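Once you've had a glance at the structure underneath, I'll fire off some questions.
What you see is the complex with one protein chain gone and the rest in place.
Residue numbering begins at 1 within each chain, and the chains themselves are lettered A, B and C in the order written.
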């Protein structure tokens, strides 16, 4: 039984992590820390857990009683926390924020995308869990990066559900505004571009091309729907310009051993993955260009689902343990 | 040209009022006051007006240049405002808050429901505009009250759009929570019950029966959908227990001269009135009970649409002026 | 391992049953019959199963290889099917249609509501699974029926998600119409009233009162949100008119051993149970009346989740096996 501590457990990712771990056959939540909610029942904050747990939030951090701690802080707070507190060396850390996603001599966090780092993850003690947009966009492009085919600028359009904006109400998550609405934000300038470029560069060796990413606020709560347009050079069928069949084969091979990422021959819709840890990827060729579609649930494969997948790998248990979720489908 | 001043113009009702009045053939907005937004363009705050106006919010209140002023304050602030400021006697007031909806010797505000008070409205100087739930519920019950048929408790269930909760983001208007959700609030205890009972009593003479009102938060932005169940006594067809045909006829007659409230023989759906000033009402008989359905747009017939209808009456112009709106339908 | 056959597996309930059973630790799907889809992959029809199964629909019905068969036909077709085909005596039947929900000397089907029939279910071979509205409404009223308190007419308002209308597109499930809309149907005349009255009568001994049920079409896909208003007689605190505290205690006691139905002290919202097999119930007292709120997921506790719960009971395994589902919450 993996013993678990959760820090920052009152937010959306904290709640989703608790929802997952309560049904995880090999894990046990030891404590859920929340400064603002200490003493309150978890069910007072997180919907849908009535009847499943009587736990309360605590302001204690009994690290000696856990094997792993999840950081569900906001971005920037993980690093700040570690400057003030020491986590015992035997306790593994899974950080859901972006603080340690970019490799650096100053830290030993592994970027936790199992599709490319499975062995490193198995052996690591400190893990930086990928961002939601970053996961969805990378899963669409990684096979091409591995083949060295990202030589032209890539047009990326990805639409996210409102839960990506977290629990705090604001103008762009106000129901009256967002319902039946559509908008863009952080055009060409989203912070996830850094980790995306890091992974693509790692696989391709170098990356000159620009990743032109337009993020959209979608009129739904869960999920990310992403399209990516890639342009190839040279004659169709040559190594630099594979045919549609060759591309599909390339993707199938790349994800053949992935636990949750599947290539599908058909067009994808978002709800095929909502409330699961799955990612679906599809590619079509048009002339010298390919259009890739990729979808994930932003709170699961895009956040705590992937974090639990990484935990499973870090503790040497079945990668899918606790993650065989019924899709909501509707 | 009716010259208009708006106080509290930065909120949802203020914005909707501006949207209406910009296209009103007989009205002219002279000033839109907003303390917090003074100096800002109206289009910076109110969506959908780009290209239609260059006006700015002001912190001035040039009452001498207007014929009527609309109070779009929050509840309780109209009365407070009038204790601090004096409105010239020739300037009519239309108050959208609930401060003066209940008749009292301490004020001369007329309750502005044209379906029952048209003559009083035409002659008044100060008008209290009805609440949104109150309008929808009353329109379903008024013909029965006039016939003295509300002798048993009435079961009222009414579902409101999120705009009823205003512009300020909060937990129950957070998109991630409200999307695809349903809940109730202020069960049997909604503040609009006072004005509802006042009108019903006025028409029926007295009202012993309870109005058991359950308000629901709906998963949409605009509109109120209401059902009401009434029980009759005596033999069917007798004066105290009309047949379905008699009831339908009673409703048609009652609303025959109403400008915006229509009886319809068919079942109603909410979107039939969204983005219009209309109300639709339908009644069915089942045994000794009748089920009434009534619908309005909460921001229009439930707020500023009705306020403009009242203004038209108060200034002796066509009741429908500026209110012949294209339904959004979808 | 319980070996399972599914008839009518291409519809919404069939798909949801497959989604559940693929992750059920004690069950194995042997065949999924569908006349119209024989030979097609299950993933061609049911979203969200890509990567989870390679099964195909079949037109065969190898009853000898299964322990239980689920009827996912439309209403009326189960009885018709059994007139043409014989199911071996050792094969249990769980019928999701309404054909056998009303007890009759002509059949031996048990009405499968575990909250009242757990022992009968454990020992039965043929089970009629309750309707979705019927489940939600009964769970709100059963404790009162058991206490003999349903002596006055009950006002029931229940709002259902669109999946209750099934897979076939139509005018009232057309997105352009239903999105942001609200409407009622089958007012006071819904077919589930029969099974509701049957259970209430069973617990209370007799039931003179009317159940006045207004069904609403909601603007969401999954779930039923129900309110029920009950009027009591006599002095508050007397046996015929319990206090709010007494009522809450009555509900807690009634559901103390229920696997998935929980009483909660707080107001409920629909998404607390979406994508789970749970039901939540809450009661408030106002004067001589009580307002009950109850919620379920119409496809799970309202259909196949409850069917699997019944299957677990019929085969003597843990009632919650395969049903500890992560709530979607958003």
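Following the convention adopted for this analysis, a contact is a pair of C-beta atoms (placed from the backbone, for glycine too) under 8 Å apart; a residue touches a chain by one contact, two chains touch by 3 or more.
Note that the structure is predicted; figures quoted are calculated from it, not measured.
J.: Pick out which of B:264, B:288 or B:321 touches the chain that's been left out of the picture.
T.: Residue touching the absent chain, from the options given: B:264.
J.: Which of A:135, A:176 or A:204 sits in contact with the chain that's absent?
T.: Touches the omitted chain: A:176.
J.: Which one, A:46, A:271 or A:326, makes contact with the chain that was left out?
T.: Selected residue, touching the omitted chain: A:271.
J.: Could you pull out which residues of chain B are in touch with the chain that's been left out?
T.: Touching the chain left out of view, chain B contributes residues 12, 15-16, 19-20, 23, 46-51, 161, 163, 179-180, 221-222, 260, 262, 264, 269, 271-276, 278, 280, 299, 324-330.
J.: Footprint of the hidden chain on chain A, which residues?
T.: 153, 155, 157, 159, 176-177, 179-185, 187-189, 210, 212, 214, 216, 218-223, 225, 227, 229, 231, 267-271, 274, 284, 286-287, 289, 291, 293, 330
J.: Kindly note down the residues of chain C that lie in touch with the hidden chain.
T.: 12, 47, 161-163, 165, 167, 169-171, 173-180, 220-221
Please note the rule applied: only the chains that are shown with their structure count from here on.
J.: Same or different: do the copies chain A and chain B touch each other through matching residue numbers, with over half of them shared?
T.: Mostly same residues: over half of the interface numbers shared.
J.: Hey, which chain ends up farthest from chain B, C-alpha centres compared?
T.: Greatest centre separation from chain B goes to chain A.
J.: As a quick test, compute the distance in whole Å between the mean CA positions of chain B and chain C.
T.: Centre-to-centre distance between chain B and chain C: 39 Å.
J.: Centroid from C-alpha atoms only, then distance chain A to chain C, rounded to Å. What do you get?
T.: Those two chain centres are 35 Å apart.
J.: Report, in whole Å, the distance between the mean C-alpha point of chain A and the mean C-alpha point of chain B.
T.: 46
J.: Could you say which residues in chain B touch two or more other chains, in rising order?
T.: 176-177, 179-180, 220-221
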